[in-house]
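Here the complex is missing one protein chain, while the rest keep their positions.
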Amino acid sequence: MSGSPRRAIPWLALWAVAVYALLFAPILVIVLFSFNAPQGRFNLLWQGFTLANWLHPLAVPELVQAFVSSLRLALAAAALATVLGGGMALALARRRRRADGWIELLLVLPLTSPEIVLGTALLSLFVQADVPMGFGTLLLSHSLFCLSYAALTLQARLSGFDWSLEEAAEDLGASPLQTFLRVTLPRLAPGLLAALLLSFSLSFDDYVVTLFTGGATLTFPLYIAGSFQREIPPQIHVLSTLVLALSLALLALSLRRGPGAPGAQEAPENPPPLR
Amino acid sequence: MSGSRRSWGPEVSWLLLAPGLAWLLGLFVLPLLGLLPLSLAEPLGRFSLRFRFTGRIDNYSEVLQHYGPLLLRSLLVAGLATALALLISYPLACFIAFRGGRWRPLLTGLVVIPFFTASLVRMIGWTTLLADRGPLLGLLRGLGLVMPLEVLGLLHDGRLLNTTPAVVGGLAYNAVPFLVLPLVVTLQRVGVSLLEAAADLQAGPWITLRRVIWPLSKPGLAAGLTLSLVPTVGDVINPQMLGGPNDRLIGNALQNLVLVQRQLPRSAALTVVLMALLALLVLFGLRGGSRDDLPLP
Partner (left out) sequence: MPRFPLPPEPPRRLPRRTVLRRLALSAGGALALPGLLACGRDGGRGRGSGATGGGGGEGKGPLVISNWPLYIDPSREGVPGSVERFERATGIAVRYSEDQNDAAAFFAKIQPELEAGRTLPQDLFVTTYWMAQRLIDLGWLEPLPLAEVPNRRHLNAELRKPSWDPSERFSLPWQSGISGIAYNLEATGRELQDVDDLFDPKLRGRVGFLTEMRDSIGLLMLADGQDIRRPTYGAAEGAFRRLEQAKADGQIRAFTGNDYQDDLLSGNFAACVAWSGDVAQLALEQPKLRFVVPRSGGLLWADVMVMPRGARHRREAAAWMNFVYDPPEAARIAAAVHYISPVQGVQTILAADPATARLSASPLLFPDAAMRERLQVFGPLSAGEEARFDERFATIVGA
């Protein structure tokens, strides 16, 4: 039998392995170098193995402060974006209205703007409105660009959502609010977690918008950008590895299939959700 | 009191929409539209970011004259990087979609996991890997590949950092997940059964690729390419950290215009031009796809 797709497979598999290696290369370097004992101020050359960095992860005060700022900002922005975006996603899923097309377009638009454009526009806004730039403006900026992602994530999870459980609850006498809190919300939990996680990562990682609208606030990415000029302590690597591990754990959680799972665009070979 | 859809009145619906809409309108649409009058204005003071609207069209001509070539070069570099990313991503997406089976979610997840670290942290990783005394260059020297790669233009003066290939590579790396995921979704719809049908009809792998897989993947591909081109064009970090002084892109120029030269009106003009170009590309590219092609959890 000539040329069945199976003949091409070894190459495909090899290619896949190579690409995965490429994708993970810098990550592995980061994890590895968290165990490095650098001479001098820049942790860029392997010098020797040590556990000291892991035993003293908080040894660089300015780094810790920047890290904590980023954490607080990302958590707040993610929560805000998920609440705002979740509301929009729910509204879009429950009722159709004529404006839906426009609303969805509005949600997608921020995805088509480079960060540098967003940063410039927001900076101009805050300066004109004479708002002092700091944590507050950062929260506004971050929650904005996370909003689209959170809303679209939840919208995807809500499409194909089976509302009959909610109908049953209401037929049994529950008020819409009760139904929402005790039936819908728990079913949406994995989706909400995914939206939170996505927003958190986007915010934690943000550089350009923070540079433009953060005022004097120092976040983790800003610290790292400056670190090339001062010192690159291995604690950066340690903290990054911790964040990565945490994100992985939460990602695994959010991938659990619940009733609110994105099953709509399934290929036929996967079994449909049980009812 | 009957179906659940009717128990949510329109008021509740709009109540849920209102805050998010307010956010989008107030923090996105309004400031972006505000760039237009800003681009026709003049700064109030030497270093001030405040402005006075004067209808100064010259901002555009000055900016186009000064940054026009840089803008075009940025689009070219971004296009090159996206093409490279596509080259890397397409076979991987095929592998995941057709041979992944029940491991598909895990394999797809693995593509995304590296991007859970901050991009600047990954940059430290790349700087370490590509350093002059780093492992990759050491390996290349050991294998005697430095000279041939230099001839091919992939190395510059015997180094990997502060070169254009490094910038293109870094940009392509960042674009890979944007391409792999929509491709996997789209290729899944092709379905293995279609491939088996093609095989039954005696089609070789290349023909199958060209006549079956590629055409059917185009919508998702269009969406992915457009989504990845946008952040790539405006990228600031890759040129700064991995490139030399000739490798700066439009994002760096805009950053300098605003933060160092304090020329907000002229940067607004340049931004408007950039957005116009990108809007054209996006409209052109997203025409073929649908919202289902957007790769979201």
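Per-chain residue numbering starts at 1, and chain names A and B are given in the order in which the chains are listed.
The rule is simple: a residue touches a chain if its C-beta (ideal position, glycine included) is under 8 Å from a C-beta of that chain, and two chains touch if they have at least 3 such contacts.
The shown structure was predicted, so the numbers you read here are calculated from the model rather than taken from an experiment.
Q: Of the residues listed, A:14, A:68 or A:168, which one is in contact with the missing chain?
A: If we include the chain that is not displayed, A:68 is the one touching it.
Q: Which listed residue (A:16, A:84, A:106 or A:192) would be found touching the missing chain in the intact complex?
A: Missing-chain contact among the listed residues: A:192.
Q: Looking at the whole complex, which of B:13, B:39, B:59 or B:108 touches the chain that is not displayed?
A: In the full complex, the listed residue that touches the missing chain is B:108.
Q: What residue numbers in chain B mark contact with the hidden partner chain?
A: Residues 45-50, 66, 102, 104-105, 108-109, 112, 115, 119, 131-133, 156-157, 159, 161-162, 174, 177-178, 181-182, 185, 227, 231, 239, 244-248, 252-253, 255-257, 259-262, 294-297 of chain B touch the chain absent from view.
Q: Could you list which residues of chain A touch the chain missing from the display?
A: Residues in contact with the chain left out: 40-42, 44-45, 61-62, 64-65, 68-69, 71-72, 75-76, 78-79, 111, 115, 127, 130, 132-133, 145, 149, 153, 156, 186-187, 189-190, 192-194, 196-198, 201-202, 205-209, 215-216, 218, 226, 228-231, 250-251, 253-259, 261-263, 265-266, 270, 273-274.
Throughout what follows, only the chains that are shown with their structure count from here on.
Q: Taking the mean of the CA coordinates per chain, how far is chain A from chain B in Å?
A: A distance of 17 Å separates the two centres.
Q: Within the complex, which stretch of chain B touches chain A?
A: 1, 3-5, 7-8, 10, 12-14, 16-17, 19-21, 23-25, 27-32, 34-35, 38, 49-50, 88-89, 91-92, 94-96, 98-99, 105, 107, 109-111, 113-129, 131, 133-134, 173, 176, 185, 188-189, 191-192, 195-196, 198-199, 202-205, 207-208, 226-227, 230-231, 233-237, 241, 250-251, 254-255, 258-259, 264, 267-268, 271, 274-275, 278-279, 282, 291-292, 294, 296-297
Q: For the complex, give me every residue of chain A touching chain B.
A: Checking each residue of chain A against chain B gives 1-5, 7-9, 11-13, 15-16, 19-20, 22-30, 33, 44-45, 83-85, 87-88, 90-92, 94-95, 97, 103-104, 106-118, 120-125, 127-128, 140-141, 143-144, 147-149, 151-153, 156-157, 163, 166-167, 170, 176, 179, 191, 194-195, 198, 201, 204-205, 207-208, 211-212, 220-221, 224-225, 228, 232, 236-237, 240, 243-244, 247-248, 251, 254-255, 262, 265, 267-269.
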